[in-house]
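Pasting a structure below so you can have a look.
The full complex has more chains than appear here; those shown keep their coordinates.
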Amino acid sequence: MPGSHCTQDIPNNISASTSSQLPTITELQPLMAHPDLPSEHGGSQENAKEDQVQPAGPTSLQRAKARFLKGVSYFSGDMEVFAKWMENQFFLLQLLDWVLRGAAQVMFVNNPLSGLIIFAGLILQNYWWALNGFVGTLFATISALILKQNRGAIAAGLYGYNGILVGLLMAVFSNAGNWYWWLLLPNIFLSMMCPIVSSALGSINSRWDLPVFTLPFNILVCLHMVATGHFNHHFPQVLIQPRTEFPNITWSEIDVAKLFMSIPVGIGQVYGCDNPWTGGIFIISLFISSPITCIHAVLGSTVGMVSGLALSAPFGDIYFGLWGYNCVLACIAIGGMFYALTWQVHLLAITCAFFCAYLGSAIANIMSRFGLPACTWPFCLSALTFLLLTTGYKRIFKLPLAKVTYPEKNLRFYWKLKKQEKMEKAEKERKGKEEEQKAIEDEMILNEKEQLRIQLERIEEGNGGNGPSDVINDNTNSEGLTLEVVEHGGEEGERNGDDNLTEVELADYV
Amino acid sequence: MPGSHCTQDIPNNISASTSSQLPTITELQPLMAHPDLPSEHGGSQENAKEDQVQPAGPTSLQRAKARFLKGVSYFSGDMEVFAKWMENQFFLLQLLDWVLRGAAQVMFVNNPLSGLIIFAGLILQNYWWALNGFVGTLFATISALILKQNRGAIAAGLYGYNGILVGLLMAVFSNAGNWYWWLLLPNIFLSMMCPIVSSALGSINSRWDLPVFTLPFNILVCLHMVATGHFNHHFPQVLIQPRTEFPNITWSEIDVAKLFMSIPVGIGQVYGCDNPWTGGIFIISLFISSPITCIHAVLGSTVGMVSGLALSAPFGDIYFGLWGYNCVLACIAIGGMFYALTWQVHLLAITCAFFCAYLGSAIANIMSRFGLPACTWPFCLSALTFLLLTTGYKRIFKLPLAKVTYPEKNLRFYWKLKKQEKMEKAEKERKGKEEEQKAIEDEMILNEKEQLRIQLERIEEGNGGNGPSDVINDNTNSEGLTLEVVEHGGEEGERNGDDNLTEVELADYV
């Protein structure tokens, strides 16, 4: 019994501290993924478990595999170890880390290596765009620091990804040509507005435990483009006009090679890049951090291309990746990032990608009336819709926003949770059985007491005085006390194991 | 005394179980009206009351009337008895019931017979449209089943009504002509998206206890129309363009007969039908289920027609019912459906209809810039505005969403609530009086006790021993106990009847 007591108390404390931390985290970090505080804790738990699972004496092959996996863990996922090491480095180095993570966070990847590769892809596309993107990320991150936003969110790059998109897309849609240096002025101003808009939208979306996605970017780039417009002397925009006649579509002229090429181009278009090699580089950067993300990105781009054909879009638009990039983001977001990846969720992600393609066409047509591109509005709206969905399925599990990291880790978190639920259930059954047995035992004790009392009464009848009656009172009192203690012990003994942890944690996720 | 205990305990238990069920129901069913679980309970209560109200020996006329009313109740209202009977039927038959209810739910009518008549009206208008409507309702309902949405809401047709509108209006606005079978593909896809969008919007609107109305339909049809547009090879839409010159309005040319005809046409336009006979059939279908709904539908259509004349709309639009259908829906929604019908609410409904007509003209002008019809956006926005209104009037009572059924039943619910409030008040007054009397009695008892004690003390002074003092102690103790019991009994005796139920129920509705 004491042993079970101990195993009960330790997780109890841990879960209590977790439960007290979580609400504040959720309040403070309503943006996207906050892997810092919770992940440290979760990580150590997992490691502890994995250690237990490993056999006592591994063979050399197993040892080599373990070493390889550990090596991989240093630069895959969210590079937690690197992030911790960075905490004690020079500030400018830290800032660079945050900027790189911000660049990758556009694709929900919290990994500086991916960010570095993405910048390489951007440079391959266009130097000027890459510069604008860098300036945007940098100033958005600095602005977040000035506004004293949550440090963990800044370190995860959650204030940078809108900045890179603002910077890039302002350069892409500018009609003033490359190396028009004045453009950096509105670029810096709007990048620095990103954290303000992010924070404001976060205040609203956190009520439904939703991320802000790239909404600040959409708002700010559309704001800049429509505020200046095509007919502006300082900051002219490219001319975008609505379609006013039937597009010339001849199905025999379709180019299958270009159609396949549109898949990496679609991924590249997330950053406004139409170079298929850039898209290919982006795919690699995704694979490094999370293969699940990578697969869903490719899947999303394919779905977008197919939808474009189904809705008889001009082939040029499809080749150019305009049908793909929103679906890429939507498919990543639903497929494993904000939901734990199961088969049902996988199907949901594909449905969402189709819906997103439909929505993308609609929004592009509406926005073109104002001379605006669709930006990533379709992705934001479709992903938010699918995240707001409530369903009776237990296997469509939306992760609490504070627990979102990357698909593989989310999945481990979900499995752990399911395991704990199972254990709790088993525990409950065991508890029920124990209670039954205890009830039987209690009855036996009561019977014995009753017999004792009868015996005492008989003795009393023989004596007839005050003393014995006092004895009886004392007896009953002390017995009542004993019973109480036994009951308490029973209650405590029943609740051993992990289930306390589960109860508190589950309460948090509701 | 024990008798009053019993009568108290039973309603207490019932209300407790109701109060524990209701919150979960509200959470799970944020759509529109959920007559299933709560209505069963409410219904049995009402029946019990009506039984009590009925005289002991009714005359033959009264008996005939009762029989007639009972007969009417089988196919009017929400056909609860039929719904219960259906629960044990073959699945396909159930599905048909849900589809028919879904068809009628566009007008807030939860009645399969009305749905059947509405389908008859649609067939009278256009076979192809009716088919598309049926396909839309069917697949929307099936999709809700696949997504494991709330069974009660599905059975009430709350996932079908957006589907029928999506199916119908896609056929109405398609420029490809009738019997263009490919249209069924996007029809099925978008119908199946309905429950997803409904669920997502429900998550947002439930925070303010608001229904989603036809917002999913508006979103999805606009999405389809603007995603494809007039210049599309696969799914071309009819050409809608904004007004760019003064309409030719000559007041002498007004056709009064057509103007009156526009009232049923306006009701028909809820389903996109311009045939006045179809509109007339719809009026009948409304009357079957709920006369209050029917009256407000006619009233709304009239208000819309008058508003059109006031804002100098082209006569053609008014004759075509375009000014009516939104007002019809808004007037029904406010006039008795989501508010309990009082004179104040009736005036509010008419105000809302006028506001809706104004808004309808505005939205139609805006949407026409994108080649879109106004759909039922004006109704949704105006009705939501009027449902969000807070006012100091007690007689403008917004029903909790989980209690919304149909106007007549809502009214009965409201009356019951008011009656209970009154009874509670009276009860409180009575209680106050009883307590006063009890206080007087208690004082008298205490005085008597005091006298007894004084007498005993005098005796004691004579004796000087332990025994008598013990007796006094025993006395006071037993008396204290008696008093307590009396007090408890008093409290319990006062709160018999319905008022416990009221307290708990009222707490739920806050």
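Structural remarks
Going in written order, the chains are labelled A and B, and every chain counts its residues from 1.
FYI, a residue touches a chain if its C-beta (ideal position, glycine included) is under 8 Å from a C-beta of that chain, and two chains touch if they have at least 3 such contacts.
Here the structure is a predicted model, which is why all the values come from computation and not from measurement.
Here 2 copies sit in place, and the number of copies making up the whole complex of this structure is 3.
One rule holds in what follows: only the chains that are shown with their structure count from here on.
Taking CA atoms, the transformation carrying chain A onto chain B includes a rotation by 120°, reported to the nearest 5. Residue ranges of chain A in contact with chain B, taken from their complex: 207-208, 243-247, 249, 310-312, 351, 354-355, 358-359, 361-362, 365-366, 369, 384-393.
Interface residues of chain B, counted against chain A in their complex, comprise 147-150, 189, 193, 196-197, 199-204, 207, 222-224, 226-229, 231-235, 369-370.
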